[in-house]
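Starting off with a structure, shown below.
Yeah, one chain of the complex is gone here, protein chain that is, but the others are all in their spots.
Letters A, B, C and D mark the chains as written, and numbering starts fresh at 1 in each.
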Amino acid sequence: MINRRKLLRASAAGAAGLAAGPFVIRDLHAEDAVKIAGIHDTSGGLDIYGKQMVATLDLAVNEVNESGGLLGRKIQLINYDPQSNIQLYTQYATEAATKEKVAVVHGGITSASREAIRPLLKRFNTLYFYNTLYEGGVCDRNIFCTGSTPAQTVEKLVPYVQKKWGKKIYTIAADYNYGQITAKWVKKYAQDNGGEVVQTDFFPLDVTDFGPTVKKIQAAKPDLVMSALVGAAHISFYRQWAAAGMNKQIPLASTTFGNEIVITSPEEHNGYIVAFGYLEGIDTPANKKFVEIVHGKYGIPHMTELATMTYHGLHLWADAVKKANSLDRVKVIEALEGGASYDGPAGKTTIDAKTHHDILDVYIGEARDKKFVVLEKFAQQQPADTQAVCDLKKSPNENKQYVIDVKT
Amino acid sequence: MLDIRGLSSGYHKIPIIFGVSFQVAAGEFVGILGHNGMGKTTLLRTIVGQLPATAGAIRFAGSDIAHAPTHRRARLGLGYVPQGRQIFPGLSVLDNMRMAAASAGLGDSVLDGVLDALPRLRSILGRPGGVLSGGEQQILALARCLCAEPKLILLDEPTEGIQPSIIEEIIEILQRLKGERGVTIVLVEQNLDFIRRLSDRVLIIQKGRMTGEIPPDHLGDDELVAEFVGMSAH
Amino acid sequence: MTTSSTTASSTGSSTARPLLQTRGLTMRFGGVVAVDHVDFTLQERELRCVIGPNGAGKSTFFKCLTGQLVPSEGDVLYRGTPIAGSGSHRIARLGVGIKTQVPNVFDGLSARDNVWIAAAKVAPGRAAERRTDEAMARVGIAAIGHRLVGQLAHGQRQLVELAMVIAPEPDLILLDEPAAGMTDEEVDRLVDLIAELNRSHALVVVEHDMQFIRRIARIVTVFHQGAVLIEGGVAAILTNEQVRDVYLGKQAASPPHASRGEVSAQRTEGS
Amino acid sequence: MKAGRVKAGPVKAGRMALAGNLAVLAAGLAALFGLPAFAETYLIINSTIFAAFAILALSLALIWGYAGILCFGQAAFFGLGGYTYAVAAINMGETTLPALMAVLLPALFAGLLGYFMFWGRISDVYLGVITLTVSLIFYRFVNQTAGEQWNIGDAPLGGFNGIPSTPILNWPGRAGDQLAPEDIFALSVGLLLAVYFGCKLLLATRFGRILVAIRENETRAELLGYDVRLYKLAIFMLGGAMAGLSGLLFANSVFVSPTMFSLPVSGQIIIWIIIGGLGTLIGPVIGCILMQVLTNWLGTVSQIKGFGWVDPNLVLGVLLVIFVLLVPRGLTGLAAGVWSWLKGLANRAPAERSATREQTDP
Partner (left out) sequence: MDYLVILLLQIGSAVASLVLMSIGLAVIFGMMRVINLAHGEFLMLGGYAAITAFNHGVNLWLAMVVVAPLAVGLFGAVVERLVIRHLYGRLIDTMLATWGLSLAMIGFVTVVFGNTVSGISAPLGSLSIGAYRTGAYEIFLIGVAVLLLVAGWLVLRFTRYGLIARGTMQNPAMAAALGTNPSAVYAVTFAVGSALSGLAGGLLAPLSGVVPTIGAAYIAKAFITVISGGAAILSGTAIAATLLGAINTLATFAFTSVLGEVALLVAAVVLLRLLPQGITGRFFRRAL
């Protein structure tokens, strides 16, 4: 049996190619282009996010190429669609790293998909950017997580809405890691702020019938509802909540109500208060231009944090390559760790060297007629949750996702 | 009215009847006598269209129907009372009859006439077909067939498993139909007595072939009876 | 042809435990009574023929015996053990084999595999192979062993099924219209085979073909409208006016229950 | 109605079968020893997953194609195998016993479910509904285990995200000494070959022959004294064990997550079998690999501008409809048909010659 080291050497030396490779339309400079990969679900249940992430990645790559490319070379983007199928993530990440030998992989939407490819990319020494808001806790020097984490958004949102509406909170959350941990942060910050969470209900991602929940919430009589519901099926909650007239009775706040604003009507969502690392309504020239392009050229009806951070992520990486003047993975990582920062549509995002997460601006916004209006901005929020468990400066060889223990 | 020439058919690849030919004139009552397994039911099912003919021609009321779908043959006036009655078990007696009228494109007005001919059904109109006794089902099957006002009726062993009193009743009904309405009927049977009392002429089917024709009164003949039943004490 | 001959089993001492006995066996389907309070007794190694017009309930009776149907009422005793409502496989393991009216064979398998499946139930390894070959030879289908049963003619399928029934050497063999669809030569072989089988097995044969019955029968039970009309020696039965009337569909036949009292008398007379 | 769609022909005369088996063996061994030497890493990883799935395909090919049991919830055993392994391995450290458990537990569960169904005389679409429902129950349950209350010993079940830290198999007895990816590859392909030929052998035994007979005619098998329920139970358990084994290998090449239990997984096995050919063993394996390669390719081609309409669901769905309607015997059946047609062409020439001779000779 061939041992692993020999195998890796063989593949690094560039063994025979294969017919069944991805279908890539190569441009004229393909031979000396810098290959990078995007792995986003553009079919299956998550395509609603995947499609806009692919669009903003493409936009960012084009911008870099138009401004002279990287190290004198063009970036060539190879996109893969894992079809919301974990196993395809594994296959494509391996393919991107060992066959295409890409300089960086941007991608992954769910935490499960990230955890499927993170160890592989580490093993194959391929840099990885994960641009989704998630539950936090990933501690690995090979990955950069550019999305917001619950501590950043919940910490600001909970006191804000408690001050506005009252202390008693009823939490409804998607039943997976993100929802679970967000619910814990909600509870912690609610209590820190002198309030309480009267009840927390979790819903698997495919639940569509929220009738009983609407009634249970009424029976509990909270001052406000905090929602961490996620995905297409959960949109039913907002519809059924409004159908019962409850959106006029009990206010709602959320760290996940984002793209849902396109699908629900103003009568259903007006007045909801949200917190994200990006809102489409951010009133800066950079954002206005960005929004105009993605709406127009790419036909994306609404920009979310996921897609915007994907855009930021690519620019952060490209800037770091320029700074390092090399595609060498370690040099690029070091450049990123050296306080790399990108000022874009989402405001200023800076890499936290300790955790490889983003220090970012948190926006509190209100849903008004299919748009989010920014109510308040909290600049440069630290990824405090991940910082509590992870220090890559001290232990650079860490390679895991911590489950953050929230003390309540 | 019915003209069959060189008809062959069978189940799947197994041939059962071989080149059967016979004719039935309007108003005639033809009996086809044969033992079990001689192809009687296969013959009728082929005429009705439930089994495909592998060879031969079927002309009915002036049109060639050998390859027409079953429902079209029925619409042309071909009535069928199948072996085992095939009553719709979940429909009431009345609905069984209405179903037949509706299938033939007729209104419920035909029902009264049929019920007059088969008065026994009047008292059980509301009962589901599935709970009737065998005899009642047989009469219902006949009534159902009549509700479509057929030009020709194919009767498959109406005496099978039926009490004698009902058999007597069926004979009376059929005699009346023959006499009063002038309906054309083809009856396949192995019940000698039954076939003798009703038929104008009797064809013999053996191993899928028509082997002869005898006048009905010869069916009383002791020799013949003994040969047919196989009970002759040699 | 044959005159009724006495068999040891049928007149055996009345205290001997019968092989098969039904008491008040009744099967209803909705409003239709297919089997109506049948009392039926079969001794060890007896050969019994069951006749009756179409729809008399013969096949339903068989299905009740083999567990394919659970009777609505009544008992079935096999060597004294009640078996009504037991699973078919249990009854088969007690030594009951049946050739059903519509051949029940494994269409997708070769003829030999069909018979082997039957033999393998009771015999291991080599013995199963030997029994398979024997049964196929006895029935005369050795030459078509490799053919797919689904592609055989009706008569040949009947023979394959017959070989399947006899391969495990059951104590009781039930044959439902075994001669249907057979050529004359095949029928001749069947007649010999039944006689030979009867030396060591009990058989119940349902058949319509009177000529066939005449060639094999000793005691005949006549079914009519689900009930036993009469039972007796073949000669007596075949000359019985009542049977003849029933068969001819004559209306003179008295209701079946009335004749029940005569059964034992006629039976004695017949044997 | 029997669940079997197309009945398998008789076992072909010895020589053809032997040649076929040798070809499969050669292909398997070539993959086993050839791939690691020449192929790139991603191909090895992909092949590992293909091999794991091929075992899953065989598990249903056996119970559906040869015993006529159409299980719409085969994913239940697949997922159960994976999760059993992951949970046990996290708790025990050493992975040999967990690996065995990953095969045994699904088999036992299949036994329980099979007893429940076969002794209740449930068949056809009703069996389909029950198996499907059971896999849905698993899916629903595991999907909501993100909370800490669902930790089993040291193993968090992880809900929707699954258990990304699923341990890799170690060499037996040497806890922590993990198998390298190419070892997992060798193990998967080796086990696939073993399972494939194991199934072949099984089908040639008394048990296997009786099983096929039961598929052909359950009533007759019962009338011969076979307890059909026992045979179905046994094969159903074996199918469960094979699916569990597949789940174990999948857990080692990806990791366990609730999607293992999901409807699309159960469904995709059925697609492999339909495409490959029901009532064969090699067909489903071929179908599985082809569909995996196709799915893989679709995920790259649909990303190219101008190919946005190439939605994988659309392609797979249309393919399935076409096969059910037009190629009901799958690729193997199609190949056999083409083969016998070619042979017919070859034989016709001489036959025609002799026919003309007969006509001319009075």
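One rule holds in what follows: a contact is a pair of C-beta atoms (placed from the backbone, for glycine too) under 8 Å apart; a residue touches a chain by one contact, two chains touch by 3 or more.
What you see is a predicted model, and the numbers here were worked out from it, not measured in a lab.
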{"item": "Touched by the hidden chain, restricted to displayed chains", "value": "A, B, D"}
{"item": "Among D:184, D:254 or D:274, the residue in touch with the chain that has been omitted", "value": "D:274"}
{"item": "Candidates D:175, D:202, D:263 or D:336 - the one touching the absent chain", "value": "D:263"}
{"item": "Of D:91, D:205, D:313 or D:340, the residue in touch with the unshown chain", "value": "D:313"}
{"item": "Listed residues D:70, D:211, D:245 or D:331, member touching the removed chain", "value": "D:70"}
{"item": "Touching residues (missing chain, whole complex) on chain B", "value": "48-50, 69-72, 74-75, 80, 82, 86, 88-91, 95-96, 98-100, 102-105, 128, 130, 144, 148"}
{"item": "Touch list for chain A against the chain that is not drawn", "value": "43-45, 47-48, 51, 175, 201-204, 206-216, 218-219, 232-233, 235-236, 239-240, 242-246, 249, 259, 262-265, 267-268, 301-302"}
{"item": "Positions on chain D contacted by the hidden chain, ascending", "value": "1, 3, 5, 70, 116-117, 120-122, 124-126, 128-130, 132-134, 136-137, 140-141, 143-144, 263, 267, 270-271, 274, 308-309, 311-325, 328"}
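In this text, only the chains that are shown with their structure count from here on.
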{"item": "Chain B to chain D, fewest steps along touching chains", "value": "2"}
{"item": "Relative to chain B, chain with the most remote C-alpha centre", "value": "A"}
{"item": "Selected pair, greater C-beta contact count between C-D and A-D", "value": "A-D"}
{"item": "Chain with minimal offset from the mean of all protein Cα atoms", "value": "D"}
{"item": "Centroid distance [mean C-alpha coordinates] between chain D and chain A, Å", "value": "36"}
{"item": "Centre-to-centre distance between chain C and chain A (centres being mean Cα positions), rounded to whole Å", "value": "77"}
{"item": "Residues of chain D whose C-beta touches two or more other chains", "value": "none"}
{"item": "Contact graph of the chains (line, ring, star, complete, other)", "value": "line"}
{"item": "Chain C residues within the chain D interface of the complex", "value": "66-68, 87-89, 92-93, 97-98, 100, 104-110, 113-114, 116-118, 120-122, 128, 148, 150, 164, 168"}
{"item": "Residues of chain A touching chain D in the complex", "value": "1-4, 7-8, 11, 15-18, 20, 22-25, 42-44, 54, 78-83, 85-88, 90-92, 94-95, 97-99, 110-112, 115-116, 119, 124, 174-177, 179-180, 202, 204-206, 400-401, 403"}
{"item": "In the complex, chain C residues that touch chain B", "value": "1, 30-34, 53-57, 151, 153-154, 177, 180-181, 208-211, 213-214, 225-226, 235, 238-239, 243-245, 247-251, 253, 255"}
